[in-house]
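Taken from a larger complex, these chains appear in their original positions, while the remainder are omitted.
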Amino acid sequence: MAAPSAFLLVTTILVALGAGNVIDAFDPNPLQDFCVADNESKVRVNGVPCKDPATVVPEDFLFVGADKPGGARSERYGYSSLPVRIPGLNTLGVSHARVDVAPGGVFPPHYHPRAAETALLLEGSSVYFGFLDSGNRLFAKVLREGDVFAVPQGLVHFVLNNGSAPAVIYATLTSQSPGMVLLADALFSAAVPLPMELLARTLHTDRKTVEEIRANFEGRSWSSVFSMAGPGSNEPC
Amino acid sequence: MAAPSAFLLVTTILVALGAGNVIDAFDPNPLQDFCVADNESKVRVNGVPCKDPATVVPEDFLFVGADKPGGARSERYGYSSLPVRIPGLNTLGVSHARVDVAPGGVFPPHYHPRAAETALLLEGSSVYFGFLDSGNRLFAKVLREGDVFAVPQGLVHFVLNNGSAPAVIYATLTSQSPGMVLLADALFSAAVPLPMELLARTLHTDRKTVEEIRANFEGRSWSSVFSMAGPGSNEPC
Amino acid sequence: MAAPSAFLLVTTILVALGAGNVIDAFDPNPLQDFCVADNESKVRVNGVPCKDPATVVPEDFLFVGADKPGGARSERYGYSSLPVRIPGLNTLGVSHARVDVAPGGVFPPHYHPRAAETALLLEGSSVYFGFLDSGNRLFAKVLREGDVFAVPQGLVHFVLNNGSAPAVIYATLTSQSPGMVLLADALFSAAVPLPMELLARTLHTDRKTVEEIRANFEGRSWSSVFSMAGPGSNEPC
């Protein structure tokens, strides 16, 4: 029964990140005081169209609930992820997510195609957090409460909660829509599978091993949850 | 005796923000995996030169201590501000600060010339947080724990802690060096004072009132604490 | 009777600057020869949608009338401001305004959230022009005819005409929609007033003084003139 949870989790992450509830150092600059995301608009542009500024209200800049775990959960990996949806972040180049990792749980190796990240450890101890540069050097630290760790744009990073207490992370991404790619899911869980021959050669192993690993990822098709929207709505998800 | 504290406070903020420990949506994009700030370099460029990548260590991406108040304090305003210094944030376009506001305290109206901001209320209740757009419309909310509020680039914002508990805010700014301008200090506390005639006309009042207000700001000269560096060092400040 | 004029003046500035008749070094790059602002469009994006290029005419790139004072006037401050509206400036990142300051008049301390500025003194003498950096250092000069003075992005600046002749300034802003915030108006003239307690603490003064100053700003509500459009029309305003 873990797979559905994992499915839900990744769905949440995709909705939270790929769906654009973040901001980023590499996004275009704003051309007006604000361009609050109009998530009802049928017009599709780079980013999200704006609401009529006369109808903008303070709630367009507010998110409620980052003090508690939420969003989608993965029993299998042992984490949950709550996107911080704020329509007013459209054009501002930043977004946030709250991530909870259970004792012994992991947030597996992944990267954001359009963002750097910083992570504040709100709760937890002995949380192993690291990233790899493009030369495969590992930069990692065991974080304790109050530590902030930075990950440069587009590099692979991960979390392993070695502590006995739940870990709570407040993540900042430098794009309103950073996107997220989980390395193992990209290899083994594409809606249309990657060719067996490609995977076997990529892993320097045989087809049988690839098939065994891939079997563990079954049941999770991504196409139904595909989303690519903007800073999202702050309504209940 | 409040003035020295206020002085210290603003000093801290300047060191924290003006001195460049932040990143931002409007900063240039990175041209390599990382460009860790070399704060010893004598070369001055837009941003900060980089350390030799071969000497970069995991600690260059780490900040320790965001779980406790710190940095400079202002008794007068009732707040303290702790810059989150991470050399690895250079070229990544983002920075952070922890801000504590005592019950009844304020973080007076200010803006960041080069950044938008989000604020997560880690602790506190009844914290009045707002910003003004360039048409002088107020967008404000009473925040409670777990709320996140966003401020568009360059707009005036403030905090008033109406609660009975201390407020703890984790601020994200979309530049590695967002800068900060306090409105009242700009008017009344420049190292070389603004002309009296200008201030009287600006406030639609008489010179005597301007002189009385300005007297309250005395003793704080900014030139000695002027700083304009990059993502700063993560050593004790 | 000064207040209405001041009201008109600020209205003009807001329409001229906030309403987007300027260009800027921080605006996105163009993706076609030109994207002339279609001010009739119902589509709202970051910036302004474009007219059909087949309907673009030379007049879309022309403004007539920068040789004479115009726009809205403030008797109280002693200045008038004329926006240079050119639809063809959309996506080009720059805008202009003509500003006239009467002898003894001021353009009070303000800043542009999304632009740097240069000012050419076309006429006048003994015009005191300055800006404050984020460390509250004053950089100011007495300008004479033919001088050009530069203000970095987002910093507070002001004009005080100490001369006996009218001052005429041609201002360049590095955004098509730089926005403008007057410091004193932000503090005392918001549509929904800032909390009295906040202002008293901000100015290190008592409520009575705040109330007296605020009374001088009365009658000017900004919400009715709120505007956030693009490079504007070049038709009579």
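Lettered A, B and C in written order, each chain numbered from 1.
Assume a residue touches a chain if its C-beta (ideal position, glycine included) is under 8 Å from a C-beta of that chain, and two chains touch if they have at least 3 such contacts.
Being a predicted model, the structure only gives us computed values, none of them experimental.
Taking the whole complex of the structure file rather than the 3 chains in place, the copy count of the single sequence reaches 6.
The criterion applied here is as follows: only the chains that are shown with their structure count from here on.
Comparing per-chain C-alpha centres with the mean over every protein C-alpha atom, the closest match is chain B.
Farthest from chain B, judged by the mean position of CA atoms in each chain, is A. Spacing of chain A relative to chain B, judged by their CA centroids, is 28 angstrom.
Work out the mean CA point of chain A and of chain C, and you get 40 Å between them.
Looking at chain C, residues 18, 26, 113-114, 179, 226, 228 sit in touch with two or more other chains. For chain C in complex with chain A, the touching residues are 18, 20, 26-28, 43-48, 113-114, 175-177, 179, 226, 228, 230. Residues 23-27, 29-30, 33-34, 56-68, 84, 86, 88-89, 92-94, 96, 116, 118, 120, 122, 130-131, 133-135, 139-141, 145-153, 155, 170, 172, 174 of chain A touch chain B in their complex.
The touching residues of chain C, counted against chain B in their complex, run 14, 17-18, 26, 76-78, 106, 108-109, 111-114, 128, 130, 132-138, 140, 152-156, 158, 160, 179-181, 183-192, 194-195, 197-198, 201-205, 209, 212-213, 216-217, 222-223, 225-228.
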